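Attaching a single structure in structure tokens format; questions to follow.
Only a single protein chain was left out; the remaining protein chains are all shown in position.
We call the chains A and B, going by the order they appear; numbering starts again at 1 in every chain.
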Amino acid sequence: MTATEYEVIIGLEVHAQLLTRSKMFCGCPTAFGGAPNSQTCPVCQGMPGVLPVINRRAIEFGIRTALALDCTINAGCRFARKHYYYPDMPKNFQISQYEEPLAVEGWLSVEVNGTARRVGIQRLHLEEDVGKLIHEGTLETARASLVDFNRSGVPLMEIVSKPDVRSAEEAAAYLRALRAILIYLGVCDGNMEEGSFRCDANISLRPKGSTEYGVKVEIKNMNSFKNVQRALEFEAQRQAKALAAGERIVQETRLWEADKDYTLSMRSKEYAHDYRYFPEPDLVPLRVEQRWVDRLRTTLPELPGERRQRFVARYGLPAYDADLLTQSRALADYYEAVVREYAKPKVVSNWVMSELLRELPGDDEAAIARCPVPPLNLARLLALIDNGTISGKIAKDVFEKMYRSGEDAEAIVKREGLRQLADVDVLGSVVDQVLGANAGAVADWRKGKKQSLGFLVGQVMKATQGKANPALVNQLLLERLSKGS
Amino acid sequence: MAEPKITLAEVEHVARLARLDLSQAEKERMRSQLDAILTYIDKLRQLDTDNVEPTSHAIPMVNVMREDEVRPCLPTEAMLANAPERASDFFRVPRIIEE
Partner (left out) sequence: MPRMTGLTIPEVAARYRSGAATPTQVVEAYLRRIEALDPKLRAYVTVTRESALARAEAANRRLKAGTPAGPLDGIPLAIKDVICTKGVRTTCSSKILETFVPPYDASVITRLTAAGVVMLGKTNMDEFAMGSSTENSAFFPTRNPWDLTRVPGGSSGGSAAAVAADLAAGGLGSDTGGSIRQPAAFCGTVGLKPTYGRVSRYGLVAFASSLDQIGPFARDVRGAAMLLQAIAGHDPLDSTSTDVPVPDYEAALGQSVEGRRVGIPNEYFIEGMDPEVEQAVWVAIEVLKGLGARIEKVSLPHTDYALAAYYLIAPAEASSNLARYDGVKYGYRAPGNKDLIQMYGRTRAEGFGAEVKRRIMLGTYALSAGYYEAYYGKAQRVRTLVRRDFQQAFERVDLLACPTAPTVAFKLAEKEDPLQMYLCDIFTIPVNLAGLPGLSLPCGFTQGGLPIGLQLIGKPFDESTLLSAAYAYERATPWHRRVPELA
């Protein structure tokens, strides 16, 4: 008997912190990292008698995102209260959306190994964040916990996918694509470490060919794409093993323990929550008029998917390159700025993907903004290769130096005397010396061992500290070798 | 006697949801009082409301929003002044154990 093969069913829930200046329902700033309880007011601390007022920009960010994800934007939407007790939630209810979310029914194209699939978006809604808890010790051993309400009331956008994701790899690809869109829209900075882009996943298994869903487990605490992939891979295997052993999967919430490489049950009756949702009586409904949506549509930038296609069509880039270069709007902008000055798109792509990304700490706006090599300087470096001033190999060293010092390529080449040796007389005498000193190799070549030419080129390059023009070296060696035969 | 509208077990469940530690006597009194109120409220069933929209606000309004402008926060000290217990600039609560 063959073992049952299982299909993995994954749904993803993303909470993205919106890049508004003020909080969702009050005027406190959203800036990260303030001193504890220094960014609060009676409203976001849930004091008696206070009332929320909706931040228009948060709603507009939601609408723009919904448009980018091809969602249906509900003509009427409203906020609801979601009740549960926790000390980081000042009112003991969260203002969220429930039966009438901002948008539903969208999709996102996700590519894994060159094949694109559509992952459905079930809903997109807005809500407020909670405060931060610090435990005096670990959660299990702490005698007390401390509460900081600075984050309380920061606007969040929750985007829930349909259970359309079929592998851990695809989950990571979905999150990458979604994050790129949010960053392009300028609605979220996508920073996973600081928690401005958070993801929870629901995962279940079912026998291949079955159409019913199995019992799902919710995974939390995955704060990087790598962790999402590893956690889901682990969980899929854990469930498969359990099912194979005839065990029942328990509906529960499990935490991903990144340093231990496994998921751990929270032992909480999370699923037994009774949130007692009802329409938030302190807020009035929103009517999202078509005019408003149309106006916001005109503000949408070119999105990563479109840009990727354009990079393939216009620059003739392979899909892999286009995908990588369009992950971040800033990186794609950088790439295009170089291409405008140096019109060999594939060469530029190679340089950006290998040399630049090796040096940069990330591909986000902040990393690109701080990049010490502006696009023009990279373009001029590449031009120096083309006009024979330096070799491609030397150029890589020059680039490293440019990155460290912020200087431009010409200055480094000049100061360090890296200009390529292309003088036939000077180079000719070096070639003669090398031929004289390597009679064995010359003899080999003449006997038909053609690879000894490479050795001789290497010797010339060595003698000139890499500055010799390789094409010229080749030409001079061949001239002399064939003459002497 | 008619079916009770609410059982003691339901009272206990609701008290847990509402985070109210009720004594046994309170629970029993609560059960009978809620029972009487719910019995009274049952008169609503006489009304056919199938085609009636709910009213959540008597004075209908839509689209009340504020511009995304930062306004001054209150000083940390003012926000912590009422705290039953604090540790430096944090609110302090007893250990959290899941139910």
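Side notes on the structure shown:
In this text, a contact is a pair of C-beta atoms (placed from the backbone, for glycine too) under 8 Å apart; a residue touches a chain by one contact, two chains touch by 3 or more.
This is a predicted model, so every value here is computed, not measured.
From the options A:D282, A:E306 or A:D432, the residue with contact to the unseen chain in the full assembly is A:D282. Contact with the chain not shown here comes from a single listed residue; of A:P29, A:G62 or A:P90, that residue is A:P90.
Although one chain is not drawn, the whole complex shows that of A:P42, A:P301 or A:G362 it is A:P42 that touches it. Taking the whole complex into account, chain B touches the unshown chain at residues 6, 10-11, 13-15, 17-22, 26, 30, 33-34, 36-38, 40-47, 49, 52-59, 61, 64, 66, 74, 78-79, 81-85, 91, 93-97, 99.
Contact between chain A and the absent chain runs through residues 42, 45-54, 81, 83, 85, 87, 90-93, 145, 147, 274, 276-278, 281-284.
To be clear about the criterion, only the chains that are shown with their structure count from here on.
Taken together, the chain A residues at the contact with chain B in this complex read 20-22, 26-29, 35-42, 45, 53-59, 85, 87, 133-135, 139, 142-149, 266-269, 274, 276, 279, 281, 283-287.
Residue ranges of chain B in contact with chain A, taken from their complex: 17, 19, 56-57, 60-74, 76, 79-80, 87-96, 98-99.
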